[in-house]
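Note that this complex is displayed minus one protein chain, with the remaining chains in position.
Each chain carries a letter (A and B) given by its place in the written order, and its residues are counted from 1.
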Amino acid sequence: MPYLAPEIILTALAIVLLLLEAYGAISARSVGIWSLVGIAVAIVVTLFTEVGAEPMYFWTDPNAAEGTAGKGLYMWDATARFYKLFFLGTTGLVIWMSMESAAQPVGPKTQPIRAEFYILPLFVAAGMCLLASAADFMVLFVSLELVTITFYILVAYQRESATALEAGVKYLILGGLATAFLVMGIAYVAGFAGTTSFAGIIAKYNTPDHLPVAVALGLLMILVGFGFKIASVPFHLWAPDVYQGAPTPITAFLSVGSKAAGFIVLVRVLNEAFGPTAYATWGPALTAIAGCSLVLGNFAAMHQRNIKRMLAYSGVGHSGFILMAVLSGGVPDGPGIAQAGMTAVAVYLATYFLASLTAFLVITIVSPTPEEESIRSYNGLWQRSPLLAAALAASLISLAGIPPFAGFVGKLGAFVVALQFHHYGLFFIAAISAVAGLYYYLGVVKAMFWSEPLEVTPIQVSVPTQVLLTILIFLLIATGLCMEVFAWLVR
Amino acid sequence: MNADYLPVLLQLIVAIGFAVGSLAAAQALGKRGRDSAAKHIAYECGKDPIGPTQPRFSVKFYMVAMLFILFDIEVVFMYTWAVVFKEQLQYGLTIVVSMFSFIGILFVGYLYVLKKGALDWTHVKKIERAPVVAPQKA
Partner (left out) sequence: MMEITLNHYLAVSAVLFMIGLAGVILRRDILIIYMSLEMMLNAANLSLVAFSRFNNFVDAQILVFFVITVAAAEVAVGLALIVALYRLKRTSRVQDITTLKL
């Protein structure tokens, strides 16, 4: 099986669908169905591509530096496969949500969903899959921008609505700023190292000395670029506005897919391109970022009245928890990031994937218009649709990190890593933030079950979505009870 | 080792200083806040302007300009390809196929633009929209 298969399948399918739809051969809804089929094929192909014990590299550079021969642009290992499956699953669920919201009545200012709304996520998925395999700053940059620029379009998709355009413009300006920092950082790192490949850079700088000042500066600039993608303080300013203004399926995509894309490149660069000595540069910076994200994200979420804004701030908090797991480097002669840290990041993201996408699926159904996104609209949801209320409750409790739900496993992993690597201050801050998180998550749960609804009309849910929601609830509990699932997934 | 890169740090400080300094200088030397309504009226026998001073251009010009930028910029990859392709021909047809697949993807983009009417200057309003999907919920 060719290793580039998932990316090629997605891109080719997207191009064919684009042409077929433009020439009127196929309806928007069937484009959505075909996109789901393509994603399913890509998932199967990825699952059945074997993983060796050592990372495998493709497109090698014949002029590579001494000792790095055979390490090229594209890398295939267990981590790449796990994140590819993660991104494909996210995209599939997002397209499902889009089809769900297409089936709902449209407001006067909203456009009906067109075929491009299903096709663009395919390009995003292809870019994210490529990111998971990037072994070179050039591939990293191009695939990251494929993801980001497509997101600019998706965020501002409802172009008759002022809020969507405002969200799009804000995302573009801050995203462009992050891109500029990323490129400048890459220029310094690659320029002084004389190569863009991760293997070449680590071969040059994995010495007992500290990093040269210019390279350290470049690394910090790269971290600014990634900090934007993962929405961590102080690069989170776009998140609340963009999450609120974007169509709900795209908000879900940003909150899960884009965040995970930021984390995979972050751990890849810190692990593959820089060794343990670089920890002296990025360790303190990321510790500060993680602490600020934890506090600001969780405490700002308490005061939100719009559920998408609340989840945006809580997402900033979750970035803080995941960064706590990333901060596991600096062991002399060890890897850039310890295996325990890599596993904790992957497990946290997997639990976040389940919980967050379930929550957004419910929000897509309950809040078809911006007016219905206020948390008050969720009062008494239990009386209107028990299944939706149960699903949202399960996902929110999981996000809060209460056993036996999946989120608990993720949080546990992050806390264990923090203790293992002696980040006691961060551990303390994270514990307080987690308790603050309980307040706003459980506030919504309480309102759903014990408040009187604003309106009593029951909400209809289509049968396939009912099945999907049931599966998601089951997974949220099952993975929380049986942690070995994650060990198998990451293997 | 670090001393070698000290100039870069110094340059950054100079750079920040330059940016801050020039902004401060603009603030200090510029004649901001000293303009009054009287300064905006036509001088002596000058004529009052008719209509808005910035004539509006039709959006379709922007559209054509944007599409031109997008298709134009792709040529940079053909330059690099043209430089190396002769030496690379020994590796088989890969080098030819890679450029033609790239052009093929661009061509698909062109067909899409054409069909969506973005290049049609005379009938801009014809950009198609999907029919409103009938609500399935009761």
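We take it that contacts are C-beta pairs under 8 Å (C-beta built on N, C-alpha and C of every residue); 3 or more make two chains touch, one makes a residue touch a chain.
Owing to the predicted nature of the structure, the values given are computational and were not obtained by experimental measurement.
Per the touch definition above, the residue from A:309, A:384 or A:411 contacting the chain not shown is A:309. From the options A:43, A:78 or A:165, the residue with contact to the chain not on display is A:165.
When the omitted chain is restored, the residue from A:35, A:79 or A:196 that touches it is A:196. In the complete complex, the residue from A:25, A:40 or A:173 that touches the missing chain is A:173.
Although one chain is hidden here, its contacts on subunit A can still be listed: residues 137-138, 141-142, 145, 149, 152-153, 156, 159-160, 162-163, 165-169, 172-173, 176-177, 179-180, 183-184, 186-188, 190-192, 194-196, 240-241, 244-245, 303-306, 309. By the touch rule set out above, subunit B reaches the unshown chain at residues 7-8, 11-12, 14-16, 18-20, 22-23, 59, 62, 65-67, 69-70, 73-74, 76-77, 80.
Everything below uses one rule, namely that only the chains that are shown with their structure count from here on.
For the pair subunit A and subunit B, the distance between mean C-alpha positions equals 28 Å. Residues 1-2, 4-6, 8-9, 12, 105, 108, 111-112, 115-116, 129-133, 135-138 of subunit B are the ones that touch subunit A when the two sit in their complex. Of all the residues in subunit A, the ones that touch subunit B in their complex are 15, 18-19, 22-23, 27-29, 102-106, 111-115, 192, 209-210, 212-215, 217, 460, 462.
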